[in-house]
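Heads up, one of the protein chains got dropped from this complex, but the rest are sitting where they should.
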């Protein structure tokens, strides 16, 4: 079982993805945190997220090698989130093809995986070139993920609508 | 009956919320305008909106005290809109907890209320800290509203899709 939760900032996608993971896991699931760059604001957000998920998940932190880490795990993995991972990959000067390969590899694993992705493409096209590049990559990878996932949920105002 | 209409800029959410209000009101409904800060551009928008709703609503203006005002009214109230109210609250240096309390209080009223909210979270994360704060608050309050409303409509291109 693979699922994708896509939604805007503070749409409630993480909460729904966690619920979905807990419901579908047959043993204690993993929470794969992709965060790497901690600024104070980000730190606060993460603390709030951590409190939310309490003791239900085993948390693992990995900013880049998603496929390798997930391939080693023996229970459902919640990847939280793909957007921060894209950010990390860009920071480490990985190109789109490398990201695409990593996503394809992880999708090819015979594992239960729940992906969370920030929908960033429905505002005005950003003037900043890096932001534009991020939006493009995010959109293309979201299509790749959605194509291979069994279920896709669009989340808005805390409500997940199943679109696949 | 409580309903939430959420959609992007010029998605047609206000028009649908007005139609929904008129259809569900058992006596002449109120239009609670939250606008406070009038610049010329905003003024034009409001004039266009006013013409749209003609004589079907009794218009009341209140930028901050939503709960108090709604508690005094004896017919369906259309709150237009929550996003401008958030803006007003930020301007008056109210914090998130104060906003959350106000929204919880209004949701606890045994009244028919239709809320309109701008979906601002599906673009790139804004660089401006205040804008980021606004997006966060808007997202969290949209979840709170959606949880307590009987019906939630996502509006795009003038089409309201019932997601709850």
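As written, the chain order gives the labels A and B, with residue 1 at the start of each chain.
Criterion: contacts are C-beta pairs under 8 Å (C-beta built on N, C-alpha and C of every residue); 3 or more make two chains touch, one makes a residue touch a chain.
Just so we're clear, the structure is a prediction, and the values are computed from it rather than from any experiment.
Check A:32, A:116 or A:135 against the missing chain and you find that the one touching it is A:135.
Mapped onto chain A, the interface with the missing chain covers residues 4, 6, 8, 117, 119-125, 135-136, 138-140, 142-143, 145-147, 152, 154, 163-164.
On the side of chain B, touch with the chain left out of the figure occurs at residues 7-12, 118-124, 126, 131, 134-135, 156-159, 161.
The rule is simple: only the chains that are shown with their structure count from here on.
Spacing of chain A relative to chain B, judged by their CA centroids, is 31 angstrom.
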